[in-house]
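Can you read through this structure? Questions will come right after.
Only a single protein chain was left out; the remaining protein chains are all shown in position.
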């Protein structure tokens, strides 16, 4: 059996994996390492709506997740920095978009926890700030910590530089960012890759995301 | 300034970094990836005693940490599997060695937490077992979880295949194991390496332990 | 390996599907590795940090840095990858291992397993079994039907300490295969050299039977 025959799908099939009301993890930091082809393909799937999107940012105006937002597909955003896209600020102001602001490190840790079977964790980050409001706190070593629950998605859309035909992934410089964490934390993980290489051609010491985490590959 | 001149020390100087009563993290799974030269050098430092050792195992009889144990240097062991060394079982039976048994995954996660600024975390592992006795529990998703605190050491002794002169580390196959986690979780991190290569000769995408984690290098 | 061990390992191997990520525990489960070929399409993972475990090497090709969770020399297949202990157990606890095959001292009527400590003895080893028991999507227990003493290992209540509060999914012995669900144990297969009466006589725990349901 050629493992690739199972994992490699076309972009329309990938877009069809997202369903109404899904929580969707989307990799990238700004547009760097963002699976833009996958995100924009969702526009062709009318069921990709009422989404909760977990992503550091919500794209740029009219690009990537910013386009989905303008089409009214996103009900809620969980991330760390939305002010760089004025459309997010506006949609939130009109009450059309719920926003859950999470410090960047806590966002990454919560996603990792979701993928690693950790239900919740205590972090110093955010203690004593407005982001602590309504959150459970506890003192460790005399310092206040916040309890933060894990984050998981129904689907994760990630981007990598290359995959082998098993689905092992390597990334490109700072385009790595949230992608390896999100690869662990969703029921269905779809990776947009620039290149697919034969099994055995990636250095086993340098594979960042092992193939057991990757359900589908899209070459784009 | 040559960064290597600061980090590279001889093995006696490395052994002298361990002090009476220290908590010492020691990498390796059995003897694989164990920094044996560093461990055995501790025998020449009489202050390396009354130690709490955090390590998956306590060596083999008369080898590695097993030698330290026979010399009465270890007061307490935190790890996951001690039954493979009968000397540990005997020392514990005589009341000379305190043992804190931790599931292997929880041990790794607690060390990672210690190095990542996570004070404690909730895990399913061990729920409903004898290892849950005396531990705080909490239900998430209807399933009991245990609260586990982070682990840190005064010093970590780890083993890697190669370092560059900054102290970036790469490992060798399954000799990686606990070493990268322990590199994050101690005040002083000493890496025993087989080889030191010039800065720039390790692939930046394949460095596992970045140099900011490594305080001292020993070539052995 | 003994005939009994081989029979158990063979029955387990037949339960594995192409594409599965499988962790094999120490003891009988390890024997399953020798029964798998590339054509089976099963990926073996070992919790000390390797996905893509291959067969044991020839004596002259042993690599001291390449072992399985039992610290035995192994090889790494093309497409394999290495990871740290925290990453490895993140994969395990996070549900990314399809099937864990584990040995057992005892299994109770609910399918909870005791496989790390004897009753009344000091407890000095646990390893990764508890993590696999909570994390693997499916847990198969591979064990002899009875202890060396002849005592049943599938019991009403374990006298040895439990390894997890999570019931396993399948129990495979040389004599029988049981599955588990909310109602407890169900006998789904009896091996050729055994019969229902033998299984009944050597199993302390109550169990239902697919066969009974048909009677």
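Chains here go by letter, A, B and C, matching the order in which they are written, and residues are numbered from 1 within each.
In this text, a contact is a pair of C-beta atoms (placed from the backbone, for glycine too) under 8 Å apart; a residue touches a chain by one contact, two chains touch by 3 or more.
In this text, all values refer to a predicted model and were calculated from it rather than measured experimentally.
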Contacts of the hidden chain among displayed chains: A, B
Options A:22, A:164, A:181 or A:215, residue touching the unrepresented chain: A:181
Contact partner of the left-out chain, one of B:115, B:128 or B:153: B:115
Chain not shown, touching residues in subunit B: 1, 3, 6, 112, 114-118, 164, 166, 168, 184-185, 199-200, 204-205, 207, 210-213
Residues in subunit A touching the chain absent from view: 29-30, 32-33, 56, 80-84, 88-89, 92-93, 99, 101-109, 111-112, 123-131, 144, 171-181, 208
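Heads up, the rule we're going with is that only the chains that are shown with their structure count from here on.
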Most distant chain from subunit B, judged by the mean position of its C-alpha atoms: A
Pair with more cross-chain C-beta pairs in contact, given A-C and B-C: B-C
Mean-CA-position distance for subunit B and subunit A (Å): 32
Distance between the centres, which are taken as Cα means, of subunit C and subunit A, whole angstrom: 34
Shared-contact residues (touching 2 or more other chains) in subunit A: 116-118, 204-205
Subunit C, residues touching no fewer than two other chains: 76, 82-83, 89-90, 92-93, 134-135
